[in-house]
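Provided herewith is a single structure, encoded as structure tokens, for subsequent inquiry.
All protein chains but one are shown in place.
Labels run A and B following the written order; every chain starts at residue 1.
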Amino acid sequence: MKRVTLLRILVILGAIGLLEGLIHAGIVPRFTIIPPSEMASALAAILASGKLKVDIAVTLTNVAVAIVASMAAGVTIGTVLQRAAALRRILDPLFATYYAIPMYAFYPLLIVVFGLGDVPQICIGFLLAVMAVIINTLNGLDRVPRVLLKAARMHRMSALRTALRIRLPYAAPYIFTGFKLAVAYSFIGVIGAEFITSSRGIGYEISFAYNNFDNRLMYGLILFVLALVLTVNMSLHAWEKRLMMRRQR
Amino acid sequence: MKARDTLILVAVVLVAWQLLYWAVGSIAFRSPAETVRSAAVLLADPRFMPHVRESMLAFAEAFAIAVLIGLSIGVTLGASRLASEVAEPILVALYSIPKVTLYPVILLVFGIGMPAKVAFGAIHGIVPISIFALNAIRNINPVYLRTGQVLRLSPWAAARKILIPAALPEIVTGIRAGFCLTLIGTLLGEMFGAQRGLGHLLMQAMTRHNMDSIMALTLLLVVFAATVNGLLLALDHRLHRRV
Partner (left out) sequence: MSPVGGDAPVHVTLRGITRVYPAQAAQPPVHALGPIDLDLRQGEFFAVVGPSGCGKSTLLDVIAGLAVASAGDARFEGQAIDGSVPDGIGVVFQEDSSFPWLTVHDNIAFGLRELGRPADVVQAKVKYALDFMGLADFAQAYPAQLSGGMRQRVCIARTLVLEPRLILLDEPFGALDQQTRLLMGDELLRLWRETGATILLITHALDEATMLADRVGVMSARPGRFLEIVTTGWPRERDSTIVADPRFGGLTSRIWTLLRGESLRALGHTGVRR
């Protein structure tokens, strides 16, 4: 394993150990935070009991739907916009302010429009995620060197084939960055929306546990979310690094 | 040119909004005109301003903390190659966690009230600001620094004349991202653990299904965020054009 990776793991383990120590030493009170080791055993108990199987499945499904939808829509919209300069210029201020908009403020509207099912949560995740994909797709496509497009014309390729075989492959690393963000935003959006108002899902269960002073359940679930998101994110990071290795000059 | 495009965009949004209103109906939705009217009523209400003040105060504190801590973390880590390589993926991973799930922890630590919202706003802003600052420092072309050495600049002069100008544009981009996220974080904080503030009003309107208030508050928040972000963006562009 590389030294940096090793150090990184040590830093993370150190932080967990420090928290554990502070709590056992009584510096951080137990009714505020339970030690990480107890969070882990609480999580194990939750998973073993299977009573939150449905919530976990619901959340993961909704996150997955948001991810896939935002990736597909984002790449398509980005590709089209890159060719429609006038439209893009008009939408540019929207792109620039998009992430300043408090997206959760639209949640009540979404509930009104789509009802109390899974769709509003998915929508929030999608709305947060899709712009990251669009922006990164545009960024990648803008960078395609002109000489590669000339090469495409020399090979007498159609516009569609040029997009599929030259433009998108060239932009792939940038689009991948967009995907990585889309995964993060889908989790943030879906779980956040569940937290605000919903009747099921991990986010809902965390807020339910908080309101019922069930710290073990709450921290078990928080640990679950953290571990899940960090694992997914770090794996994508490693994969991206591998992909980029070949491309780095 | 730019102003015209923005106007076109605003017009397009208004038209889309009106069309959506006709499609969805008035039970659960309000037209642009009605929303502007309720927003005006809200602004004229003497009971509204204290909430605005409360939110702005919380946001200002949170943002100041986020900038201070974010820059310290980013600059410190960015100065060392090893530290930045170790830390960057951790920071990016922290950025990607759904911070709402941490809100109960914040409430348990700080209790309901001002400190909790400030803390919650700040944790949203710290991470992006530190990521951008870290990369800004790390990616300074080493040739610039060596040029400083060749010119025998004092460390202070090197920082003022080379480091800061070279890193500033990226740092400002990070501060802009941090601004947006801190605002969202503060509002989210008010939605749960607070008795005052715009976030609290929004949550109250949601539980009471008060459509007028929901729409008016959403509009005011979006306009505020978009305006300040626009100003920061202009500064951002100015700085980036230089390099």
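Odds and ends about this structure:
Heads up, the rule we're going with is that contacts are C-beta pairs under 8 Å (C-beta built on N, C-alpha and C of every residue); 3 or more make two chains touch, one makes a residue touch a chain.
These numbers were taken from a predicted model, which means no experiment stands behind them.
Contacts of the undisplayed chain with the visible chains, over the whole complex, involve A. Among the residues A:Lys53, A:His155 or A:Lys241, only A:His155 touches the chain that is left out of the figure. From the set A:Tyr170, A:Tyr185 or A:Tyr204, the residue in touch with the chain omitted from the display is A:Tyr170, counting the whole complex.
Seen from chain A, the chain kept out of the figure touches residues 145, 147-148, 150-151, 153-157, 161, 165-166, 169-170, 172, 246-249.
Please note the rule applied: only the chains that are shown with their structure count from here on.
Centres computed as Cα averages put chain A at a distance of 18 Å from chain B.
Per the touch definition, chain A reaches chain B in the complex via residues 4, 7-8, 11-12, 31-33, 89-94, 96-97, 99-109, 112-113, 181, 183-184, 187-188, 191-192, 195-197, 202-203, 206-207, 209-210, 218, 221-222, 225-226, 229-230, 233-234, 237. By the touch rule above, chain B contacts chain A in their complex via residues 5-6, 8-9, 12-13, 24, 27-29, 82, 85-87, 89-90, 92-93, 95-105, 107-109, 177, 179-181, 183-184, 187-188, 191-192, 202, 205-206, 211, 214-215, 217-218, 221-222, 225-226, 228-230, 233.
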